[in-house]
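Here the complex is missing one protein chain, while the rest keep their positions.
Our next item is chain A:
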C-alpha cells in the first residue's frame, strides 16, 4: 500500500517551510516507508543535522506529529531533549504542497546492521536498552505498535532510538499499524488492542528474527493460520544456541506473562547478570580472550626464563 510521490528533493536543494520559514539543505534520503520519505538535512540557521520526514498523507503524518508532541510534553518534565523540531509544509518542484516534520537525526545503524558489525556480544545490552525505551513509552500509556528490526536504530555503545512513530497507540485502542510476523494476533496469542504486552510480544519475535530469520519466515509461510502459536515460535528458540538461554524470558513475553515493560526489563537484566547466563554460551568477548592468551603466553615465557636462569 505504498503511496509513492515524486518530490525532486535532491542533494543541495533548499527546503523552505511555508509557515515557519525554516530553511533546510537536503543532503540525502535516509529511508522510505508507507507513510513517507525521510531525508537527512542541514538546518541553515545552526548548521545542525536533522532528519526531515515528508508525509504522503496529511492526516497520517499529523497523527504521528500528535504522538511526538505529547511525548515531547512528557519528556520536558523528565528533562530529555525534544525529538520533534519543526512542523511545516513544503512546496515541491511541481508546485504541489506536502506536509513535513523535522526531528532529531539519529546517527545509527539498524539493529541487524549494528549486531553484524559490532558482534553478537552487544545483543543483551542493546535488548536491555530497547526494553527501557519501550518502558518509557508504556509509563506514559503508549504502546509502540510497529516494533520491528527496521524501526530500531542503534548508535555507539548500544544506545537505542526508535523511529517511525506511525504505529504508536494509546493503551486500550486498536494498534494503528503493525507488521504481520511481529503481530500478536497473527500468532493467535492475543488481541490487537494496544498494551505493554503487545510490544513485548513483538520484541520476542524480533529476537527470533535476529537469530533465525530464515526459519521464522519459513514457519510463517508453511503453518496453517490456525496452527500459528507461541509454542511454535518457542520451537525456534529451543533450536538456537543463542536464544535457548533466553527461553524463559521469551516464553514469558510470547504468552503475556509480564505485567509491564519495567518488569520485563528487570527480568532481562537478571538474565544478563546471571552467573554463566549469556556469557557461558561462548560469549566471552574476543579482546578478553586475546588478552588472556597474551598474558598466558607472557607467563610461560617468564617461567621459561626463570627456570633457565
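Here is the rule we use: a contact is a pair of C-beta atoms (placed from the backbone, for glycine too) under 8 Å apart; a residue touches a chain by one contact, two chains touch by 3 or more; residues count from 1.
In this text, contacts and distances are computed from a predicted model.
Among the names given as "Carbohydrate ABC transporter membrane protein 2, CUT1 family", "Branched-chain amino acid transport system ATP-binding protein", "protein-glutamate O-methyltransferase" or "VWFA domain-containing protein", UniProt records the absent chain under the name "VWFA domain-containing protein".
If you put the hidden chain back, the residue from A:63, A:129 or A:202 that touches it is A:63. Screening A:175, A:219 or A:265 against the full complex identifies A:175 as the residue touching the chain left out.
Think of the hidden chain as still there; on chain A it touches residues 1, 19, 58-59, 62-63, 65-66, 69, 87-89, 97, 99, 172-176, 180, 185-186, 191-193, 225.
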